[in-house]
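Have a look at this one before I ask anything.
Complex shown without one protein chain; remaining protein chains in place.
Up next is chain A:
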C-alpha cells in the first residue's frame, strides 16, 4: 500500500539581505576569510566532527570548499569565488573579502540597491581601465631578462601562507625553485603553437625544506629492489592505461556464465603473458602501467630484464606521455602497435631519505619537470604543495600579461585614492548617466573605496593601524605596540617596499576621511624594485568577480526554497 505524502509548498523569502540572520552569516563569513588573509594571517583548522583528518590552512580554495552553507546567498558567493580560484589560483581571499565588504557597505549607506549596482559597475570599469593604462601607478612591467621580479612575485605568493612555517632562507629557496620549475616548463624552440609543459610535485615528509629540489624529467616511485643493469640508451617504453591485474574489471557489473572447468583467471593470465612476449620481442625495456600489473607478468618481465612500474596513477599519465611520446594502450586484447611505444634517454635511481625514486631522463628536449618538496611536518608540507602549485599558475599567467601589481595592500589604497579623486571630478557627468543624484553617486563611491581599503586593512591581524600616505597613496602599517620614538623604524617602508618614509610625508588612517588627491607617480631613474608583487591577471579578474558577485547578491529580491 502506498502512502501519499503531501508536498509542502516552497518557501519564498522577500529581500534576503534585510534579514538579520543572513547578515550575521555574511559577517561571520567575512570575518573568517578576512582573518585568513595575508602573510600574518590566522590559520583555520578544518575538520569534520567524527574524527576525520585535520587540515590547517589559510588557503581560500580549501576554506571555501569546507564551507557548506544551506543559504543560497552564501553558496552563490562561494561558488563564484571558487570558480575564480580554479581559473587563476590566486587572489581568492582578496575577491571574497572585497565582495563581502561591498555588500556590507551597500547595506550600511542605505541607498537603493539598483543605484548601488549601477555605481559599482561604473567604478569597476574605471578601475579596470586605469589598471590597463600604460602609466598606471600601481603596475610594474615584468622584466623577463632577469629572474629577479619573477622570484619576487613567486615569493609574495609563497610568503602569503603562514601555514608553511618557512624561515627567510627557506622561502627564498622555494621561490627560486618555483621560478626554476616554471622556466623548465617553457619550451625553448618555439613552434607555431606554444605549449607549456608540466611540473609534477612530489611531497616528501620529514626533511628540511632546503633539501627540496627541481629536476628536469620525471621521477617515479620504484619497486623496492630495483637493479638497473647495463641499459643502452635510448630505452623503448610502453605505457598501459588499462589494468593488467588479470581481472575482468572492464566488464562492470555484468553477469557472465562459464563452463565448469574453465578458469577465467588463468586464461586472462595467458593473455597477459602473451602481451609480455610481444613486448619482449619488440625490445621494450621499460614497462609502465597506470594501474595494477599481475605479479606473474611482473615477474616474467623482470626476469627478462625489463624495468616494471605499476600503479602510476592518473595524474602522472599526461606528463609521462609528454615526456616519452608514448601512446597509452587501453586494452590487452590486441597486439601493441609500434607507434604506441615511447622513448626515454636513460633512467637512474635517486634517493631521498627513505624514498627511492627512478629518474626518467627525456630522449630529447623536454618541458616536463619534477619538483621534490620537503618539509618537516605533514600539515606544513600539504600547504606548501598547494602554494607551490598556485605559484606555478601565477607565474604562467605572467606570460599572458607581463606585468604585476604592487602588493602589500598598496594597489588597493592606490585604487581607492584614484577612484575617490575621479568620482569627485566626474560627478556632474556621471550621475545623470547613472540616473542618480550627485550625493548618491558620491556616497556609493565612498562605499566602494572603503571596501577596497578594508581589504588592505585586512592584512593586519595584530591590532596594528593601517595608514595611507597622501602623496603616492601607498599602504603603511603601524604596529599597535609602537611608541612615539620608534615610529620612524616601524614605518620605514610601505607595504610593497617601493616608497620610503620621509620627514614631510603626510599620512591618514585608513577608513577615516581625507581630502581627495590624485596619487602622484613615483619618479625614479631606476625601475621600481618592489619587495611584494601580486599577480596582475588574477587580481584584475578577482576585482571583476568581486564586484559582479556583489552586484548579483544585491540584486536578489526573492529566495525561493524547496523545503521538501
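Throughout what follows, a contact is a pair of C-beta atoms (placed from the backbone, for glycine too) under 8 Å apart; a residue touches a chain by one contact, two chains touch by 3 or more; residues count from 1.
By our rule, contacts and distances are computed from a predicted model.
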Task: Hidden subunit of the complex - UniProt protein name among "Late endosomal/lysosomal adaptor and MAPK and MTOR activator 5", "Rab proteins geranylgeranyltransferase", "Bardet-Biedl syndrome 12" or "Centromere protein I" - done: "Bardet-Biedl syndrome 12"
TODO: Sort through A:137, A:246 or A:328 and give me the one touching the missing partner chain.
DONE: A:246
Task: Option touching the unshown chain, where A:87, A:277 or A:376 are the choices - done: A:376
Open item on the list: Out of A:135, A:257, A:429 or A:562, which residue would touch the omitted chain in the full complex?
Closed with: A:257
Open item on the list: Counting contacts across the full complex, list the positions on chain A that touch the omitted chain.
Closed with: 25, 28-29, 32, 35, 40-54, 56, 63, 66-70, 74, 162-163, 165, 167, 205-206, 224-225, 243, 245-249, 251, 253-260, 264, 291-292, 294-296, 299, 303, 311, 376-380, 461-464, 479-483, 485-486, 489-490
